[in-house]
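First the structure, then my questions, so here it is.
Note that this is a trimmed complex: some chains were dropped, and none of the rest were shifted.
Chain nomenclature is as follows: A and B, assigned in order of appearance, with residue numbering initiated at 1 for each chain independently.
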Amino acid sequence: MSETELIKLLQLYKNGQITDFEILETISQLPFQDLGCAKLDTHRGIRCGVEEVIFCPGKTPEHLKAICNIVATRTELCIFTRVSGEQVKLILQELPKAHYYQDGSIIAVNISEEPKLDGIAVVTGGTSDIPVAEEAAITAELMGNRVERIYDVGAAGIHRLFPHIETLRKANAIVVVAGMEGALVTVVGGLVSAPVIAVPTSVGYGANLGGLTTMLSMLNSCVPGVSVVNIDNGFGGGVSAHLINRKVHAKR
Amino acid sequence: MSETELIKLLQLYKNGQITDFEILETISQLPFQDLGCAKLDTHRGIRCGVEEVIFCPGKTPEHLKAICNIVATRTELCIFTRVSGEQVKLILQELPKAHYYQDGSIIAVNISEEPKLDGIAVVTGGTSDIPVAEEAAITAELMGNRVERIYDVGAAGIHRLFPHIETLRKANAIVVVAGMEGALVTVVGGLVSAPVIAVPTSVGYGANLGGLTTMLSMLNSCVPGVSVVNIDNGFGGGVSAHLINRKVHAKR
């Protein structure tokens, strides 16, 4: 609810057009929809630039069905992330118009047909990082961006990165997805002037510690201008890049 | 060295204006200046949008003097971060025109007088987070941005944050500096549509683990669009915000 709307509401109240009870009721009926088990945040898109997203791990079939029922009545973009095999079936059954993106384990409904905004690149160190990178890329695409994918250019053979430097330099935001020691982040960060969002993956041998080593390594990168999201959090990386790109285009 | 310059160089070589030896020499004389102990990266500003920065902890007086001698001959902005008491004296002696920012433990030379770009806000949870926040704010200011400071609005009394919501909503990038459990990041991230750079501080009791808990907590924030830099790394937070703001204004 914008400041303007709030003032309108207060004036209705002032003019006696709505009662004490009604104004309190309205204020307490804040913009979310209560399902008992879940409260969908229906104004999130306006407030935060990101629509409601359903993080699926741990959701029971009952909870998912209740959420799908609400989603079915709405027209905004809605994204389900980290959908497992069982959940894919259930959601596609409940929401027949939904689209399933297997590479990124994402399901989306009410996908916008608006023209896409240029400016995001997603880079990976190896081929094993691609599922996380796809989560980032598809997320950013669903939110209205065009994404350049530059995959398997890890720091062990940095010459593979060189043909893509111009593409990287043109980007408004670069998502670097890497596992192991994550050195690709430092190499990319040292070559470009775009903000870099680093996504550590849990790809690696023993002392990788499920991605913790990669994450800590990226946080210690000796190039400034790198910031980091959680392990395997392609979604978060995609959203951060989207918010930056959106700000850039908003100013055009 | 830009692509254009490289082609020019190759054509000079092609035309016989420079020799085999000269072209190899030029390519190997890449744009940095060798001090023996340190190699200043003199083209960094062009390549990465961030000037050379001297991270001072661990630098011996001899190393610092050698660096100051080179800096003295240059005209670009140069920033010394985390300067200790002894180092402040030495640098100000070597570089009399340098400016010392006590709150952020920063020294800068060749500060630009260009008009500042609006669009960055720096927010803290408590007063103990201010030194790190000042490192972020001063860094961003030195790089050409105007910074809104919103201090001591931690999540334990979130009503203190509300008067500043409009300021936050107008920002292109928000740096949130907080210690302890870092909940302020989630609260701010849930209210705005700007990208949020979270800077964990080492402020807190025992199980804060020198800021590690805060950092891990921020990486797990349930709002997307938050990315994190290293503990107490105000400088990194300021640079990330600067790179975003610079992209936004570049597109105008």
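Quick note on the criterion: a residue touches a chain if its C-beta (ideal position, glycine included) is under 8 Å from a C-beta of that chain, and two chains touch if they have at least 3 such contacts.
Remember, predicted model here, so these are calculated numbers, not experimental data.
Q: Of the full homomeric complex, 2 copies appear; what's the total?
A: Across the complete structure, the repeated chain appears 8 times.
In the analysis below, only the chains that are shown with their structure count from here on.
Q: Using CA atom averages as chain centres, what separation in Å is found between chain A and chain B?
A: Distance between chain centres: 25 Å.
Q: Report the residues of chain B in contact with chain A in the complex, numbered from low to high.
A: Residues 3, 47-50, 53, 166, 172-173, 189-195, 197-198, 215, 219-220, 223-230, 235-237, 239-240, 242-244, 246-252 of chain B touch chain A in their complex.
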